[in-house]
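Read the structure below first, then the notes.
Here we show just some of the chains, and they stay where they sit in the whole.
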């Protein structure tokens, strides 16, 4: 067949293969989802269109769609979370929210308690300083920011916790589709910051979940 | 003075400000190290030249130099490690070792047990497969690779543990000073991989240490 | 006329000039195909749209369309293949299949036996290792991969056969339209890997066919 589903992944990595819908036909997405659901695990598909969701829901009626985050989620197993280990997902601006939601929902379906702190970018630093309490409570932080991506450095300097920085493509001109924020985050003068691909909320959520489950 | 040492950092982040020697004069490095050592913490300086070390050692005789890693280390407080929590530092080739050593020694001075697994790049995948046992035992992994940086993806697919990928500038031509490995790692098809700047062994060691101390 | 068909090419290169449809009008494509078919050779047109195919089929009724691969094929001469010389076409993911099909069908119409091994990317290396037998049987390999393009290096390290690497534009963000995979493949630490342009399945198929016919 056209697809070799990595059924070992559930065992190897604790969560089944996640479907990357971009560049696939609707039929391919449906076929892969059907094959995955046979095992009755929770499953996740990223970068899904509404049309893909409609087709999937026709065969997997309990599939849910998070339109802003472009995620299809099927929850077949109870999701257990440790309420004392919080992943905080922050954004610099309102326009970064879709990527942040991709990260947050990914982390949630993988069994994590998530707190959202949105629109606290550095242009008004008092907004961030007002959130200090939440930063204290966090176990892992995901910082989502476009434009110049400075929020990651400021947060990274305030905590001694893992900070996963997600550059977004929000911006224009010499932003070059997120390159400005990506380079800024890679060059962060705050140690303890690691970076994932531009707009890759999923990757950040997945990594945060792995770290958050460490004991 | 020309420098505002961030003395809060020990408290805020559990390790004092680390000195980035590049672009500083020898006098500046010495002055900063002297100010830092007053508190008798362990201290670390990165990207140090042998000349800088000589000048530092004249005033801080117990300073040690790791030439390949370009690190100056002063160990004034006992370093405590949890022997069950291992950070594995891997390289693809022999030429990536200096960056890997920067990561490893950083993690060690910050209180971690480190295992080095060098020269296991994907051109001979059996070398990596032979290390499976070590991958099992790892708590956090740092993957250091230049050229095409493929090792990070392969390792990321084998474990459900945090993988910190460090692209190196090893290579030539269309490598563009490490850009090839950087882009490869950012685009890794294995979830759970986060990336730091090219040749930034220090950042990787610091982040690995933070994660490794989570409970 | 607007076009100087290279009628020598059949003689010089064993296959007539292949039509590159992108940037041409439908009328131009039809006119060129009509001129080429006069000689009754097998002909091939790449990057064709369904509209172009409809127009071509109106004048060359035996033209076939491979929509996913965007190829128009006219088979006027019997295609002879040596069943012992196999070109293996591999992809890292499902989204890379259209480019792989362009390569595979190009190789087939030029007289080669092709085996497809799709969706064996490095995020789950066991999928690739499970195909070792096929790698043994291959005479030439085409590796099609987007994102970080690591599959080419791993395959290149497993065989002593020509590996033609095709980066695809599958990915997003710091993928930069296939640049990440392209650079990775050019910097492959496995010797014996050569690279064609991003998404250039045709070029890979053509080169594989040339190599596969060597004696």
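Labels A, B and C are assigned to the chains in the order they are written; within every chain, residues are numbered from 1.
Methods note: contacts are C-beta pairs under 8 Å (C-beta built on N, C-alpha and C of every residue); 3 or more make two chains touch, one makes a residue touch a chain.
It should be emphasised that the depicted structure is a prediction, and the values quoted were computed from it without experimental measurement.
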Copy number across the full structure, from 3 displayed chains: 8
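As a working rule, only the chains that are shown with their structure count from here on.
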Ranking chain pairs by contacts, what comes out on top? B-C
Would you mind checking which chain's mean C-alpha position lies nearest the centre of all protein C-alpha atoms? A
How many degrees of rotation bring the Cα atoms of subunit B onto the matching Cα atoms of subunit C, given to the nearest 5? 180
Between subunit A and subunit B, the Cα-mean centres are separated in Å by 26
I'd like the Å distance between the centres of subunit B and subunit C, where a centre is the mean of that chain's Cα atoms. 42
Chain centre separation (subunit A, subunit C; CA means) in Å: 35
Multi-chain touching residues of subunit C, meaning two or more other chains, are 93, 123-124, 173-175
In the complex of these two chains, what residues of subunit A are touching subunit C? 2-4, 6, 8-9, 12, 17, 20, 22-24, 28, 32, 47, 167, 169, 177-179, 182, 197-200
List the residues on subunit C that touch subunit B in their complex, please. 92-93, 121-125, 147-150, 153-154, 156-158, 171, 173-176, 179-181, 183-191
Subunit C to subunit A touching residues, read off their complex: 93-95, 97, 118-120, 123-124, 126-127, 146, 170, 172-175
